[in-house]
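Heads up, one of the protein chains got dropped from this complex, but the rest are sitting where they should.
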Amino acid sequence: MHWGWMRRGVAVAEPVLQVRALCIEWRGADGRTNRVVDGVSFDLAPGATLGIAGESGSGKSTLARALLGHCRPGSAITSGSIRLDGENLASLSEPELARRRGRVMAMVPQNPLASLTFHMPVGRQLEEVLRLRAGLSAKAAGLRALELFGQMGLPEPERLVRRYPHQLSGGQRQRVVLACAIACDPALLVLDEPTTALDKTTEAQVLDLIRRLRMARQGAMVIVTHDLNVVADICDQVLVMQHGRIIEQGAVGTVFSAPREAYTRGLLGAALRVEEASRATHAAPGPTLLEVKGLSFRYARPSLLRRNPLGPPILDGVGLSLARGEVLGVIGESGSGKTTLGGIIAGLLGGEATAVRFDGRPLPGLAAQRTREQRRRIQMVFQDPLSSLNPRRRVGDAVMRPLQLFRGLERREAARCAASLFEELGLEAALLSRFPRQLSGGQQQRVAIARAFAAEPDLLICDEITSALDASVQAQLLDHLAMMQRRQGTAMLLITHDLAVVWRMAPRVLVMQGGRILEAGATEAIFRNPQNPYTAALLGAASRAARAGQGVLAGTGDKKPL
Amino acid sequence: MIALILRRGALSLVTLFLLASFIFFATEVLPGDALDVSLSADEIANMPAEVMARRKAELGLDRPILERYWGFLGGLLRFDLGRTIITRAPVGEIIAMPLRNSVALAGVTLLLALPVALAIAMAAAQAKGRAVDNAVSGAAIIGYSIPEFVTGLLLIAVFAVWWPLFPATITASTNDPLGVLLAAAPLAIATTIIGSVAYLGRILRVGLIEVMAADFVERLHLSGIPRWRIIWLHALPAAMIPGLSAAALYAASLVSGVVVVEMVFAYPGIGAELVRAVTRREVHVVQAIALAAAICVVLFNLLADLGIAALDPRTRR
Amino acid sequence: MRAALRRPAALLGGLLVVVHLVVAIAAPWIAPFAPTSLLDAPLEPPGATYWLGTDDLGRDAFSRLLWGGRVAMLVAFAAGAVAVLGGALLGLAAAYRRGGFDDVVMRLVEMKLAVPTILFVAIFVTGFGQSVPVLIVAVGIIQMMGVVRTSRAAGIVLMEQGYVRAAQLNGESGLIIILRELLPNVADLLAVEFALRASSALLLVSALSFLGLGISPPTPDWGLMVEDGMALLESEPALVLAPALCISTLVLGMNLAAEGLADALGLDAARGGGG
Partner (left out) sequence: MSALSRRALGALSLLPGIAAAQGAPRRGGAITVAQCSANRFVASAQTARHPYFTVDLTTRIPYNALVWVDRQMRLQPELAIAWQPASADQSVWDITLRPGVRFHDGSPLRAEDVVASYQLHRQRNFASGQIQRIEAMADGRVRFSLDAGNSEFPYVLAEYQNMIMPAAPVETIGNTGIGTGPFRFASTDPNRVAVYERNPAYWREGFPYLDRIELHNREGQQETALAGLRAGQFDMVMTIDPRSVRNLQRDADLVVDSGGGGHHYVIQLPKYPGSPFEDKRVRQALALGVDREAIIRLVYGEGNGWVGNDSHLVAADPNFLAMPRLPRPEAVARARALLAAAGHPNGINLGTLYWSPQSPEVGRYFQVLQETAREAGLTMALEQRPADGYVQFRTGDNDLSKGSFHRFAMTAVGPRNPGISLFRMRGDFVESGHWRGAEHDRYMALYAEAMREGDAARRRAMFTAMQSLLHEEVPALLPAGTMTFSVRRRHVQGFEFHPQIWSVRFDEVWRG
């Protein structure tokens, strides 16, 4: 592990980048303006690396583009200055900016697949930058491109240059855009969410590369991310943004070890601290409610020639069992098959009927084939709170519908019942007559939970229910969920990529990868001592930020982050 | 790619079969049959019933519909489009040249309209929301909103009658070489082009605007790549992809859809032939033309698919 | 809707449509003469009594112009409604059911693309008569298939939404899911589609009238007036230009309104239209 920044400390050299009282406003189609960057000031010394952290909507991406003198259509710098090498980018004309972009300042965009021209081989795209921006001849550009690809750790550069972006892996694409950005060795390199699109294993490799680049280069670097682990890994300084303002800034070690703002603490809280004891309580093992044995699943691909030719396996021989009232976590990255598993149990996808047994009886694949009682007993809460409520219907309707459907309640009775469910979940009854858009994300998800519990289910499947929520409300939601689960004695299948959620809620966990179960067992045991390297990578990637502030946190270990 | 073409082809065959059947049975709702409509009112009024019955039997019009349907399908399998009911002329012979002419008109229209539409779309997309864009989009919408017959008649009035630059009506023959025919049809071509430019321009503009907002365009912009290069080399091929499908469908519909223009200018195309065939209950001709139009749709779609595959490596497998 | 009206082009479009609608509705009260009454003054030049002159049967051209959009607009709006309602139900049902039903619906859509429009209308009108209801149904079916496509596409996206899944998991019937969960959520799309379909129906109807397959005399109709006036274009240009202008401005208004609406709702009007 490189912890070089700790030794180097904050540079004292003349700052290469000076941002002063920068304001950027967005003018909506309705003519109203919205200040997305509000009075931001900071300095950056040559060779230093600054992390800009914040949740989506905090203005960090807009700030990142402004550092290249760019504002997306509809937005504009209204005041303040950005001095790069002494020149105020805010006052330069577009052609003057264009001359500097790529050479003096460059950007590595967030989504490498979308950021590469899909109909052009990647080699040509790099050569284009080299020819036009570094002024190389076609031949020299070709050679330099191979060289750069090699430096980026891309295998077989000669073959790779002729590939199209979609033929590359996510890590390879990220390396290609990195190569394009550093082609002219810019004084300022801005990386926008450099790891978001990558899986954990690749993320580690790419971070490693960035770290090496940082060491090798003289220029300053700005990394925009929502992931504090990344900041902890490679930045000297951090700048935490919320609603367009800087709410906290300073050296990484200082900020992470003693966050002044609740918001920062929330962000940090989202990172897992295994060192804390799991708060999940083990229920006494009851009779088995759900049993899955050797479940495999493939999507049928439409074809004219064969009736149901099968795609690649999504699930491959998955087995699990769940007792009444038990909470089981299922973790894995996207594509691991965990959502498909939930979908099959819930009855969204027709699986093998014999593979799933519910309450001792085989469970038909699709919800439509199940009995009304079975449907009532298995409920689901979905990932995106907004999409899980019909935007054209009042939220009360959503909660009343299962009451009417499964419990045969009259409309008035159902309304009363829905109101009391709302109260239990800390929602005002007045919200019943609102439309989903009028609710916050956390409220929406609580309504979705209320809808699920309205049916008084025996099994609740929660599919990434916190991932669309701000860190600040996640904990609250999980508290409510745990409370309802305990009260109704519902068994839960908690599908998530967020280890903190599992750590907090589920005494037992399954780790999935590529449609298989890699590891299963008590959460404590697996998290503290992962047997499988993949599990270890998952855990390792998730806990670095926590470690960065470890020393101080140890003293406040009993304090809840929120 | 080949698999894609094969699958498309197979699906298209199903569509063609359904279409042929649909047309066959739909024409049954029409009052009268080919014999009735080939006779004048005087003839029908005065022809004795037994003479009528005998002639229907001669023409096979008295056979039950299913029998005629099987006969028709059998013919199709043998690539035999059948003969016209009254004159016993081979249907293929009747529709071949009009079809050629309509395809030529559609082709010329597209060839001329596409670059213009592209230029307009680029001008508009480059200046989205500004005066140029508003003017161009406005003109496109206006062009799109004026009925073809109005455009055509006004063009004739202005450029053939008041200011006689071009022929008002097409006197060239169906079988004339395409060059002669198209040279005789400048106003007809202009009429179709006006509508096409408006339509295609709108679609391409939206496509371009969408692509210009794409991440890769922003990356290139932030790399300091010149704007013209971004537009021509990066954005345009990408914007052409959704445009191609729309243009293909549009071109296919042009082949049989320019009836109004063909009528106004007396262009010897398949649209006018179609109206005539419906009028005369020449069921086989109607079916043949409908099939030809459908095949055009299929072919143009296939062309678009090939074009898309050329532009978009992601679709190549 | 309010956002749409803030755009000047959309506002102009909406205004054009509203003016046309108001004139059409108010025609019986504001027209100085009955549109069919023979005033025994054929081909009077425009003047104080006859603002646009009279046509060759001695009917007041201005009054006919005021009346001339009524039936065409009735057909266009009714056909638009038929197309949007039928198309939405069919498209959403296809998105809901998928499988064989979806295949059948998509083949239908494809067939519509392949059948020349004019053939379809010619068969319809010849078989069932040249009356307004027949025209509405024929034009409605033609316009419907495009709506099927767009609403199916939208429906497929909606089917992935949590609330639809939740309804499915609760065992709600297909009809309920389509009507309760899907339909309200494509309302925006359908509003745009309606404007587009109605404008394209209006163009189609006037072209059909021009070909003699659409609205028939004695109904005062712009398409017919253009066709009828062409013989007199040189001597009485107003008899052609006025109705041509009316058709064009109405279609233009509908297109602008559709575009503005689509823009405001974040939809894509150019691709929805066509066909």
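We call the chains A, B and C, going by the order they appear; numbering starts again at 1 in every chain.
We adopt the following convention: contacts are C-beta pairs under 8 Å (C-beta built on N, C-alpha and C of every residue); 3 or more make two chains touch, one makes a residue touch a chain.
All of these numbers come straight from a predicted model, not from anything done at the bench.
Every visible chain touched by the undisplayed chain in the complete complex is listed here: B, C. Which of B:Ala20, B:Leu99 or B:Leu153 touches the hidden chain is settled by the complete complex: it is B:Leu153. Listed by residue number, the positions of subunit C touching the unshown chain are 36-38, 42, 56-58, 122, 125-126, 129-131, 212-213, 216-218, 224, 228, 230-232, 234-235. Although one chain is not displayed, subunit B still touches it through residues 30-32, 36-48, 51, 84, 86-89, 93-94, 153, 156-157, 160-161, 164, 167-169, 171, 173-175, 263-266, 268, 276, 278-281.
Here is the rule we go by: only the chains that are shown with their structure count from here on.
Touch-path distance (fewest steps) from subunit B to subunit C is 1.
Counting C-beta pairs in contact, the chain pair with the highest total is B-C. Distance from the subunit B centre to the subunit C centre is 22 Å, each centre being the mean of its Cα atoms. In subunit B, 11 are the positions where the chain touches two or more neighbouring chains simultaneously. For subunit A, the set of residues that touch two or more other chains is empty. The part of subunit C that touches subunit A in the complex is made up of residues 3, 6, 160-163, 165-172, 180-181, 184-185, 187, 264. By the touch criterion stated above, subunit A contacts subunit C in their complex at residues 29-31, 346-348, 367-368, 370, 372, 375-376, 378-380, 382-384, 387-393, 398, 401-402, 405-406, 448, 451-452, 455.
Those residues of subunit B whose C-beta lies close enough to touch subunit A in the complex are 7, 10-11, 128, 213-216, 218-226, 229, 233-234, 237-238, 311-314.
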